[in-house]
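Note that this complex is displayed minus one protein chain, with the remaining chains in position.
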């Protein structure tokens, strides 16, 4: 019964993350008429392609981390499922935040800064949800016993770091969105 | 063989629910040109964001309840699969009902009341399908034996309650859609 | 290793069918401006809603049948995987065929008959792919032994029937699309 709860949570989360990461592609499109040559459109839309690739790997790493986190889980309760839903809400919102970011990077100004902030806020929500999940796992005794000490502390540190990393990257993005995308790409490595 | 039937039903249902919950994001979009600043668009579209978050958790809780229900299942038959499809039909219709609700909340009047009723009707269909599933499980002997009495009665009560809750929330929504969204959010807690 | 091949084929097929059945909802949409009241739009779009519900159950039953078929499978080979892809191609094309059908039912005339034929052709491709799968399973010895005789013959009969049923329903649809939708709904029962 236990395993089943954990296994289905993983399967559902995998499904949501897989759909969200694939929906990113819906933001890529070119127009045969009235928007210039294909070469020109592909060149002009570089922010869209950059945001697409970076967000793909951001969500991909979220999946890897979710996977690592769930390996520590022995059992799930309703609170953990709720925090997991919060994480999935942030993941499914990423295609929207990515689309807004790509659109307004080309525009610049106050709107571009707001788009950067939105993207950063959704990323931060993922980091917060992860930390809440780990916190719940430790305090409600949902962790597999022999691995809890070292692994859970290391995981907590990594997630605690994530909580600080996204706001810093976002502030940098207010000045230079391309540098921000580069930093997002770097932190997935 | 039995497990396989149950396991694949769970996997398919997880897939459909995961896609439906993620498709909600397709209702979020902003326009670079001709719709005012990004800040203004995000502010004006608050009903869309509120409906997005609330429906995300409504579907998320449906998944949690589906998961709890299937834990009681020992075996599936064609009737149970049919009721399960009915539930999934309601779940996949939620992104449409949510989009209509968000669009017409801003308009108000008779159309907004119709949108509220549509959203309530789809929610009620989910509650009805759940009750039919549980009813079938109990009467066709598809339930795991040692847990049937207390757990199934408790589950029936919860679902019976759901049957009454959605119409009540919907009637309230005819007067105040924002209060309705708040009540939907509350009942997922 | 064997189980793994079968299990992943089931998981992939479940995924494709789950996405296709959920994408049907993308054909439902209303317009706040310039298309009349919400009540009127919902009423005028009845073919879209009828096609949506009927196709949902058609694909749902395809999933149930796929599930029954795979229960007979002991092992998969590349030919069976190819026929399975053919089935999935037909399933993923259903949202397009459904959208075309709903759009042209309102128009009538030669285009409506072509839309009915397209819908029938995609349905027939599903029936053909199923029959090819079962044929391959029997002739390449991919079936679980103790169940092959009676179960495989019964399954072959059901699929052979399907091969004849869709063209008959389609011909009826050339005269009356609503009756056709009713017959599609009936055959899922």
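Here the chain labels run A, B and C in written order, and each chain numbers its own residues starting at 1.
Simple rule for what comes next: a contact is a pair of C-beta atoms (placed from the backbone, for glycine too) under 8 Å apart; a residue touches a chain by one contact, two chains touch by 3 or more.
Since the structure is predicted, the reported quantities are computational estimates derived from the model, not experimental observations.
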{"item": "Residue among C:8, C:139 or C:153 touching the omitted chain", "value": "C:8"}
{"item": "Absent-chain contact - pick from C:42, C:71 or C:89", "value": "C:89"}
{"item": "Contact footprint on chain C, counting only the chain that is left out", "value": "1, 4-5, 8-9, 11-12, 15-16, 18-20, 23, 26, 78, 81, 85, 88-89, 92-93, 95-96, 99-100, 103-104, 106-107, 110-111, 114-115, 118"}
{"item": "Hidden partner chain, residues of chain A it touches", "value": "10-11, 14-15, 17-19, 21-26, 28-30, 32, 37-39, 42, 53, 56-57, 60, 63-64, 67, 71"}
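Here is the rule we go by: only the chains that are shown with their structure count from here on.
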{"item": "Superposition of chain A upon chain B: rotation angle, C-alpha, nearest 5 degrees", "value": "90"}
{"item": "Whole-Å separation of chain centres (CA-atom averages), chain B against chain C", "value": "25"}
{"item": "Shared interface positions of chain A, touching two or more other chains", "value": "15, 19"}
